[in-house]
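As you look at this complex, bear in mind that one protein chain is not there, while each of the others sits in place.
For clarity, chains are labelled A, B and C in written order, and residue numbers in each chain start from 1.
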Amino acid sequence: PTASETVHQLLDENQRYLSQLTSLLQDATQEMEHSVMDQDWSWTQYRAVKAQPQKL
Amino acid sequence: PTASETVHQLLDENQRYLSQLTSLLQDATQEMEHSVMDQDWSWTQYRAVKAQPQKL
Amino acid sequence: LRVPPELAANEVVTRLLGDNQQLREALRRSNLALRQRCEEMEGWQRRTREEREFLSSRFQEARALVERLAQENHSLKGLVNG
Partner (left out) sequence: LRVPPELAANEVVTRLLGDNQQLREALRRSNLALRQRCEEMEGWQRRTREEREFLSSRFQEARALVERLAQENHSLKGLVNG
């Protein structure tokens, strides 16, 4: 392989891995958008249970 | 700046960011080692609660 | 790097200059992307950590509540059957 082919391959590969990393982090960030922290957690409180035992 | 200084800077910077990424992923992997999945979750089962109401 | 005029048109020198230019550009883009990905990763890890701590607290609360209700329940059954 000529030096220039090698350069071309190196640049291609670099572009590919950087794209993959970018895409992985985008997925991760998207999954984080629906945080379990936004759910209703009042049912873990005794007073909520006492107030409405049938429907928490 | 000479071309060679630029090359030197580029290589340094590249090394630094790759190290940072490596270290970030090491931290993440370490934190994952103590998985909440390994904890005792039997207390979420009615039968466990019935069997020993005082100490779950 | 100053290329003397007598070398400027030389095929090997032209090729080396071109390759080096491309490689430098690639490293520059790569470094910029890596810096951004590291920042995103830090942000993500911070949020993951917060979420884990939050869930750990909620889980402790839930477990304490189950224990409390189970004991109340046990006592009430004693009263009913006693």
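Points worth noting:
Going forward, contacts are C-beta pairs under 8 Å (C-beta built on N, C-alpha and C of every residue); 3 or more make two chains touch, one makes a residue touch a chain.
Just so we're clear, the structure is a prediction, and the values are computed from it rather than from any experiment.
For the chain that does not appear, the touching partners among the shown chains are A, B, C.
For chain C, the residues in touch with the chain missing from this view are 1-4, 7, 10, 12-13, 15-17, 19-20, 23-24, 26-27, 30, 48, 55, 58-59, 62-63, 65-66, 69-70, 72-73, 76-77, 79-80.
Touching the omitted chain from chain A are residues 2-4, 6-7, 10-11, 13-14, 17-18, 20-21, 24-25, 27-28, 31, 36, 43-44, 49-50, 53-54, 56. Interface with the hidden chain, as seen from chain B, comprises residues 3-4, 7, 10-11, 14-15, 18, 21-22, 25, 28-29, 32, 35-37, 41, 43-46, 49.
Convention: only the chains that are shown with their structure count from here on.
Rounded to whole angstrom, the centroid-to-centroid distance between chain A and chain C, based on C-alpha atoms, equals 8 Å.
Across the assembly, chain C contributes 30, 34, 37, 41, 48, 55 as residues in contact with two or more other chains.
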